[in-house]
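Let's look at chain A:
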Amino acid sequence: MSSENFKIQLRKGLLEFCILQVLSNNKLYTSEIIENLNNSKIIVVEGTVYPLLSRLKNKGYVDNEWIESKQGPPRKYFNLTNQGKKYLSELVSSYKEVNSSIEKLIKSSK
Partner candidate 1 sequence: MFSRDRWLEILDTISKNKLRTILAGSTVALGILIFVVLYGLGNGLENTFKSFFKDDQLNTIWINPGRTSKPYAGYESNRRIEFDNDDYADISEKFDFFIDGITPRITLTARNISYKLKSNNFSVRGVGPDHQKNEMTIMMQGRFINSKDIINKERYVVIGRLVKQDLFGEENPIGKFINGGGRTWKVIGVFQDDGGDNEERYIYAPYTTIQSIQRGSDNVGQIIITYKPEIGFDGALEFEKKIKSYIKNRKKIDPADPRGIFIRSASSDLKESEDFSNVLKMIVSFVGLGTLLAGIIGISNIMVYVVKERTKELGIRKAIGATPKSIVWMVLQESIFITTISGYIGLFVGVMFLSSIGDTLQEDFYIIDPYVDLYTALLATLMLIVFGGIAGFIPAKKASNIKPIEALNDK
Partner candidate 2 sequence: MIKIKNLHKSYNIGKNSLHVLKGLDIEIKEGELVAIMGSSGSGKSTLLNIIGMLDNHDKGSYELDGVIIKKMNETKAAEYRNKFLGFVFQSFNLINYKNALDNVILPLYYQGISRKVREKKALKYLSDVGLKNWSHHLPNELSGGQKQRVAIARAMVSEPKVLLADEPTGALDSNTSKEVMDLIQKINKAGKTILVVTHEHDISQMCSRIVKLKDGVIVEDKKIKQKKAL
């Protein structure tokens, strides 16, 4: 597969992780989540994010609440549940593990 493809595949696999990461200390609404990801060069659209958020909600890692805004309609804000926070820290350590393994591989082949 092409290197571009490789990047895309990697990102896809890590998307859930990225979302959880973005929500780790914040209450964000969907557009903000997407914006944050985009700022970190992870390009996603609502079509991808919504189903993921739904899945995360169903699993209990993420929760949402409607917060009234001064002008116009209330907004749905997402946040991590305690369960989610725990899950995230597990994911972080898993990632760090895999990452260091790969780092070692790259170093050894030089």
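As a convention for this text, a residue touches a chain if its C-beta (ideal position, glycine included) is under 8 Å from a C-beta of that chain, and two chains touch if they have at least 3 such contacts; residues count from 1.
Criterion applied: all candidates are chains of the complex that A comes from, given by their letters.
Bear in mind that the values here come from a model prediction, so they are computed numbers and not experimental data.
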Of the listed candidates 1 or 2, the one touching chain A in this complex: 1
Candidate 1 contact footprint on chain A (complex, rising order): 29-31, 45-46, 50, 54, 57, 66, 68-69, 71-76
